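The complex is shown incomplete by one protein chain, all other protein chains being positioned as in the whole.
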Amino acid sequence: MATNMQKSTAVLLIHCPDKQGLLALVTEFINKNNGNVLYLDQHVDRQEKLFYMRVEWDLEDFEIPKNKIADYFTTLIAHKNEMTFEIHFSEEKPRMAIFVSKISHCLYDLLARYTAGEWNVEIPFIISNHPDMAEVAERFGIDYHIFPINKSNKDELEPKEIALLKEHKIDFIVLARYMQIISDEFITHFPNRIINIHHSFLPAFVGAKPYHAAHERGVKIIGATSHYVTTELDAGPIIKQEVTHISHKDTVTDLIRKGRDLEKIVLSKAVSKHIDRKLLVYNNRTVVFS
Amino acid sequence: MATNMQKSTAVLLIHCPDKQGLLALVTEFINKNNGNVLYLDQHVDRQEKLFYMRVEWDLEDFEIPKNKIADYFTTLIAHKNEMTFEIHFSEEKPRMAIFVSKISHCLYDLLARYTAGEWNVEIPFIISNHPDMAEVAERFGIDYHIFPINKSNKDELEPKEIALLKEHKIDFIVLARYMQIISDEFITHFPNRIINIHHSFLPAFVGAKPYHAAHERGVKIIGATSHYVTTELDAGPIIKQEVTHISHKDTVTDLIRKGRDLEKIVLSKAVSKHIDRKLLVYNNRTVVFS
Amino acid sequence: MATNMQKSTAVLLIHCPDKQGLLALVTEFINKNNGNVLYLDQHVDRQEKLFYMRVEWDLEDFEIPKNKIADYFTTLIAHKNEMTFEIHFSEEKPRMAIFVSKISHCLYDLLARYTAGEWNVEIPFIISNHPDMAEVAERFGIDYHIFPINKSNKDELEPKEIALLKEHKIDFIVLARYMQIISDEFITHFPNRIINIHHSFLPAFVGAKPYHAAHERGVKIIGATSHYVTTELDAGPIIKQEVTHISHKDTVTDLIRKGRDLEKIVLSKAVSKHIDRKLLVYNNRTVVFS
Partner (left out) sequence: MATNMQKSTAVLLIHCPDKQGLLALVTEFINKNNGNVLYLDQHVDRQEKLFYMRVEWDLEDFEIPKNKIADYFTTLIAHKNEMTFEIHFSEEKPRMAIFVSKISHCLYDLLARYTAGEWNVEIPFIISNHPDMAEVAERFGIDYHIFPINKSNKDELEPKEIALLKEHKIDFIVLARYMQIISDEFITHFPNRIINIHHSFLPAFVGAKPYHAAHERGVKIIGATSHYVTTELDAGPIIKQEVTHISHKDTVTDLIRKGRDLEKIVLSKAVSKHIDRKLLVYNNRTVVFS
């Protein structure tokens, strides 16, 4: 769905216990107040009896002022129906920080898209535990902050990172092959707002060196998985996965090379969905709206 | 979407010019009359300003009698909104005829699914222009009618086929590698109700011997396409396509062999969608509901 | 690679420690004795320093009598080079037994290919622990033996199965969704000659109910894996894997339905490779010749 970026639009993301008439209720709220629905996708999990919805509408003739929509919606609909919801406006550009270590392919892919204007996002800076990617950041004119984090100094340096992220009002973080485990404390500051790329088709090959493990096991496909980071390693809600076929001819080096193309595409697709507010998380799974 | 087959349900397929509030209107109609929506998918083509919708609901407590739903819906909603719609009920088993020539893989796949109870469909008979597949029909205990159609006798034999199809109240026809062109006259009796499998990724390699053409052109992927038959050869609305990678090592014989797996899966997926009433056709394209 | 089935050909499968000149040595042996090479594929694992090769040649003008080729090859080449090899002739039809429980889709796919003459194989009978599939066997005119094996009687019934298999000179066994664990003792009788289909992309979701586990984990792709059975559950050498994309909309029932198409295609592709003598196993991995 391509949305006209010039238009001022609102996006509403909803989840709640399912019951009859929820869809009609929400669309009526928009229609009666003269909002033109541009996009609507909903999902009902019948097993869990949960309702999920994303609706986007044109604000041009909408009769409720932008800053009062959340209030009205809470009172008139959300409260009565036990809804959890978020509302976003097209003018708000989410602010994204990239974390990187020594590997460049995901970083280049993110920055190329950003620079080409593919995404409605602001990237104020890159954070790294190594100096290696400073040169790439410089090519694209983006600030590069080094926090040489390791196990022993993590307790000391992470609060400084968090402070920097808060100061710059960072909304979400993309780990572009960042090779350092983030503490549980750090994650609590960005719940479902840290996107990682893991170089295997999870849940196979959790942890370090998945291509070595894949080669050892003799699999005929390898994959990459983007997911939100939770406190359990490589076990967060999966956003996107892709795979490619391999053969007995492929060495570990070949897998690493072939995997790079998967990783960068999968990570960027997950980032796109996040920027477009098309992701909802529940029960450690994602709803990915079309 | 798995629907509980024991339940009595209604499926409504709608398309009409888009305008505000259509979704609310339809869902309200169901909700107010105490119908529980089990499934809903809609699509708005913004360029063509067209609205498409499929909704399925539980009839258990629905207050409008089954045989009056179409009337009520026409009067209350469809007429005012220039809607074209179809309504189907879960108790109605669509009746399907298979047309086949000399090749068995698609036929076996259809009959195996049918026999295993995968589909809510009735297959009263198979029609062929050759005797070769009679044995397969017999294995599955299905009638097999031979109409030895060729160019010279088509005008004479097709009306007899049509009569047989009408007599047995056949709803739709599946061409399971049927190697004989169906006349325009025949097609008018089953508009968007004849499903063909073409052994290429259309629109590439229209017509006869697509694997030979693919080999000659040196493509690196081959495909299969299921589509509704229209009067223009291999140009009808596409329902489903799949591809597989090939290499310079593959001979035409290899392509034919690899293609078989594509053809049978693609054809069966298209047939599934048709049986589940999940297809709408417009402007020679399909909306395939989820 | 399509081979002309009318021709009398020999297939040689070789593996040994790698060293210079092995390929030249083997091809010279064939050429000097007037054998025309129809197919050759080789692989060198540089890390493990191992050499793998499959070569097929026309026996028409070959100067060494068929029944002496193995002897000559052993003395002249294999012994000096620490080669392990197998030799097969196109006239030998491998004999395959199918094991099945209550699910029909893989069974139908195997039997449809067999009946259509796709494979150079003989299937004398089907073995099952349940009576359910007897009807399918009967449709295809194949004997069906019931061994109602469970944990408590396995020790008693498996030897009878093995006796039946040996009596009918069964070369290899295909587990077409056979839902009963085969004992270690049984496996030793058919090393790398029992092909299983597991309904996940191994090593993810080993064991029972993989589609439930996949749904629970929220993966975005599901897969199927065919592998040789070893004494460790779902851990044998992988022959073939395929995957398909799924979404949050898919229930466990949908995954089971979508998985069926993967399972049958993946299993049949593995069986094809085995019948064509295109598989070599080493270090719990397979070399799959083209």
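We call the chains A, B and C, going by the order they appear; numbering starts again at 1 in every chain.
The rule we apply is simple: contacts are C-beta pairs under 8 Å (C-beta built on N, C-alpha and C of every residue); 3 or more make two chains touch, one makes a residue touch a chain.
Being a predicted model, the structure only gives us computed values, none of them experimental.
Of the options B:Leu76, B:Ala163, B:Met179 or B:Ile221, the residue whose C-beta touches the omitted chain is B:Ile221.
Note that of A:Ser8, A:Thr188 or A:Ser290, the residue touching the chain absent from this view is A:Ser290. Across A:Leu76, A:Ala112, A:Ala163 or A:Leu233, the single residue that touches the chain missing here is A:Ala112. Where chain B meets the omitted chain, the residues involved are 43, 45-47, 201-205, 217-221, 223, 237-243, 247-249, 251, 283-288. Although one chain is not displayed, its contacts with chain A can still be listed: residues 1-2, 104-105, 108-109, 112-113, 115-116, 118, 139-140, 247, 249, 251, 253-254, 257, 261, 265, 268-269, 290. Although one chain is not displayed, chain C still touches it through residues 20-21, 23-24, 27-28, 31, 36-38, 40, 42, 46, 245.
Everything that follows uses one rule, which is that only the chains that are shown with their structure count from here on.
Top-ranked chain pair, ordered by C-beta pairs in contact, is A-C. Here chain A and chain C face each other with the same set of residues for the most part; over half of the interface numbers are shared between them.
Mean C-alpha positions place chain A and chain B at a centre distance of 37 Å. Chain A and chain C, compared by their mean Cα positions, are separated by 42 Å.
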